[in-house]
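Missing here is one protein chain; the remaining ones are kept as they sit in the complex.
And now, subunit A:
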Amino acid sequence: MNELVLTLGWLGIYAPMALGAASSAIGCSIAGMASIGAMTETEGGYGRFVGVSAFPSTMVIYGIVIMFTLNRDVTPENAGGLFGIGILSGIALMYCGIWQGRACAAAINATKEKPEIFGLALAPAAIIEGFGVFAFVFALVISAGIS
C-alpha cells in the first residue's frame, strides 16, 4: 500500500511539469498553425504572429516552478498532498495552455484582417494567462503547508 502512495506522491511532483509541457506544445501548435495560415494571406507583420503563437509556452514554465517547489522526500504522510496539488495544478495548466492556444489562433485570424485590433484581440489570451497564474501561485502557497 505504501508503495502505491509513494508512487502517487512522485506522480504529483512531476505532473505539473508534464501536463504543462503537453499544454504548451498543443497550445503553441494550434496558435502556430494559425500564424502560418495568416502569413500566406498577409504581406507583413509576421513577427507579431509568431510572437503571439508562443504565448502558451508560459504554462510549461509555471509547471517547472511548481515541480521544483513540490520536489522533496516523498513519505506516506506527504504523498497525498503532493499528488493532489500536483495533479490538479497540472490539469489547470493543461486546460489554460490549450484554450490559450485557441484564443491566440482566433486573435491571429482576426488581426490579419484588422491589424488595428491586435492589442484588444489578445485580451482573451491574457485573461486565460491570468487563470494559469492563479493555478500556479496558489499551488505554491498551498504546497508550503506540506511537510
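Quick note on the criterion: contacts are C-beta pairs under 8 Å (C-beta built on N, C-alpha and C of every residue); 3 or more make two chains touch, one makes a residue touch a chain; residues count from 1.
Please note the rule applied: contacts and distances are computed from a predicted model.
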For the complex's missing chain, which UniProt name, "Alkylation response protein AidB-like acyl-CoA dehydrogenase", "Transporter", "V-type ATP synthase subunit C" or "Putative ABC transport system permease protein"? "V-type ATP synthase subunit C"
Residue touching the undisplayed chain, where the options are A:E41, A:D73 or A:E116: A:E41
So which of A:I108, A:L122 or A:A135 would be touching the chain we can't see? A:I108
What is the set of subunit A residues that contact the non-displayed chain in the whole complex? 30, 33-38, 40-41, 102, 105-106, 108-109, 112-113
